[in-house]
Structure formats: C-alpha cells, structure tokens
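The complex appears here minus one protein chain, its other protein chains still in place.
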Amino acid sequence: MKVKVLYFASLREAVGCASEDLDVPAEVHTLGALRAFLAARGEGWEALGVGRNVRAALNQQMSGAEAALAAGDEVAFFPPVTGG
Amino acid sequence: MKVKVLYFASLREAVGCASEDLDVPAEVHTLGALRAFLAARGEGWEALGVGRNVRAALNQQMSGAEAALAAGDEVAFFPPVTGG
Amino acid sequence: MSVSVSVQEADFDTGAEIAALSAGQPEVGAVASFVGLVRDTSEGSDVSAMTLEHYPGMTEQALEDIVAEAMQRWTLHGVRVIHRFGPLLPGDQIVFVGVAGAHRGESFEACAFIMDYLKTRAPFWKHEETPEGGRWVDARESDESAAKRWSEGWDDIEQRR
Partner (left out) sequence: MSVSVSVQEADFDTGAEIAALSAGQPEVGAVASFVGLVRDTSEGSDVSAMTLEHYPGMTEQALEDIVAEAMQRWTLHGVRVIHRFGPLLPGDQIVFVGVAGAHRGESFEACAFIMDYLKTRAPFWKHEETPEGGRWVDARESDESAAKRWSEGWDDIEQRR
C-alpha cells in the first residue's frame, strides 16, 4: 500500500526528510503503526519514538494513532504546532 | 449649604432641568437624603423617588446613597448608563 | 507604554489606533481590540439615528479609572479607549477599546473587562430615533451581570467610597 508521508519543522530536521512516497508493509494499518515502523528506521528516526511529543495528520486532518490508513493517503508527522 | 446638581438623559427630561445651584436644607447630609428631598418637589420629580432606578455621582465619582455632602459639591443624578 | 482615553464627537481610525498600541514596543505580542457600532435595530424597532449624551468632565475620569483598574489587574503594555458622543447613524463607530500585552490571555481579558465596566460605569446615555418616536435606551440587565463576573460590580463601587 502506497502512501505519501510529510515531515515538518523540528521533526523534518531530525529525520532529514521533508516528504517521501512510501510502500507501507502489509501489517501497518494505522497511523500509530506507521509511526512505530518509521521510528525503527534508526538514526534520527527515534524522534518519532514512544514518549516523543508527535502530532499527526491524515489527509490534512489532525488524527490520532488509531486512524486507519488507506492506499493513496497523505500522512504528516510534526511537533505540536506553535503558530498564532 | 450650597451644591450644584446636574440631571442627565431621561431623568433630565422628567424633571425638566439640566442643572441647578441649590441651597440644601441643614438636615440633608447625604446623597440619599438629597434625592428624597428632590423627589418631594412634585410633578416630574417623582422620577427620583423610591423604587426608581437612579444612579448618582458625587464630584464626578459614582457614589451611593450614604455618601456625605459638603458645601460646593457637584452632584449628578441619572438613569443607569447605556454607552459603549 | 501608552495609555490614553478620549471622549470626542469625531470618528476614529481603528487601524491607526491598533498600530499605535504596539509601535516601538517589540515586547508586545498581542493586541486585542473592540469596536462598538450603532445598530439599525433595537428592541424590535428600526433605528434611524442615535444621539449619545454624556456627562462632560466625569466621562474622561470614569474611563481613566476603569483603565487604571485594568492595569492593576493585568500586566499590560498599552491601553487606548475612545468613546464618541453626539449624533450618530447606524453603522457609525461608537467606542474603541484596544489593549496591548505580551501574550493574548491578558490582552483579551483586559479588553473585555474594560468594555464590561464601561457599559455600567461610564456616564453615557443613548437616545434613539425609531418610527415610534425618540426614546432613551434602557440599561440591560445582562450588562450588570457581565460587569459582576469580574467580581467587583456596581454595588461594590457604591460601597467603596
């Protein structure tokens, strides 16, 4: 299943990537599972790990760990927002 | 004891007077007593009577019935304010 | 720090007033403001015109006292209050309150506080023209309760002297 993944702000800098097209393994069905999958990639990617303050959006809507992934989705990971 | 008394808005119209210089009788020592004294004047002046929603200022400060009068004071009576 | 109060017949420039509240003060991060306007209806009647009567001399002092109280309650970097009097038409601006602070919490609260106190303590009275004739606007009970939520309402003022 292919999805697009975006990273913003300090998280973008930590993982060294702004955007990637990703073929998600069959067992990764949710945002939370995708986050865990990415966190396991190694150096820099631990910024997505357990205990880190990470927010996510699914198709440009703020979403929780249980949100279900579908092919073609746009996923984004980022730190808590600081605009305004 | 001489004081100046001002009336505003609907109260000014009711009593038919905007401003007067008044020689207050010796027994009138407070704003509340002055109000009762004026309310007894007759037609129109019952607008200052008991139960009417009247505010008062003493020397341009919002003040209560117990406020003490002194010679030369500026007193004002008016309905609740409606600016803003 | 700029704090000022004006009572005037003339209209005012809202954008310029807001800009002045942060000009030259880079510690200001938040400007909350309020503009009150003449509505074209009131209590179910059309309003064609309005006249604001006030108590010259007392008005400025009352507004300054309200601003001083706001500045005691919150850490503010600037406050501006303008209240018009005289003849006004629907759509006309009546009042401006602008508050500059470091963060939005104090700016919003102080701005609402000043409006609530102004509505119950500043000596202005609205007289409106309707198809049924001219009439004085009645004070709204909701304005009294709005002022009381800041825990010092009208009664306290009366007793404080």
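A, B and C are the chain letters, set down in written order, and residue numbers restart from 1 in every chain.
The rule we apply is simple: contacts are C-beta pairs under 8 Å (C-beta built on N, C-alpha and C of every residue); 3 or more make two chains touch, one makes a residue touch a chain.
Keep in mind it's a predicted model, so treat the numbers as computed, not measured.
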item: Partner chains on view for the chain not depicted; value: A, C
item: Residue numbers in chain C that touch the chain omitted from display; value: 13-16, 18-19, 22, 26-41, 90-91, 102, 104-105, 107-108, 111-112, 115, 142, 146
item: Residues from chain A at the interface with the omitted partner, ascending; value: 6, 8-10, 53, 57-58, 60-65, 67, 76, 78-84
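Going forward, only the chains that are shown with their structure count from here on.
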item: Furthest chain, CA centroid comparison against chain C; value: A
item: Centre-to-centre distance between chain C and chain A (centres being mean Cα positions), rounded to whole Å; value: 48
item: For chain A paired with chain B, centre-to-centre distance based on mean C-alpha positions, whole Å; value: 71
item: Chain B and chain C: spacing of chain centres that average the CA atoms, whole Å; value: 25
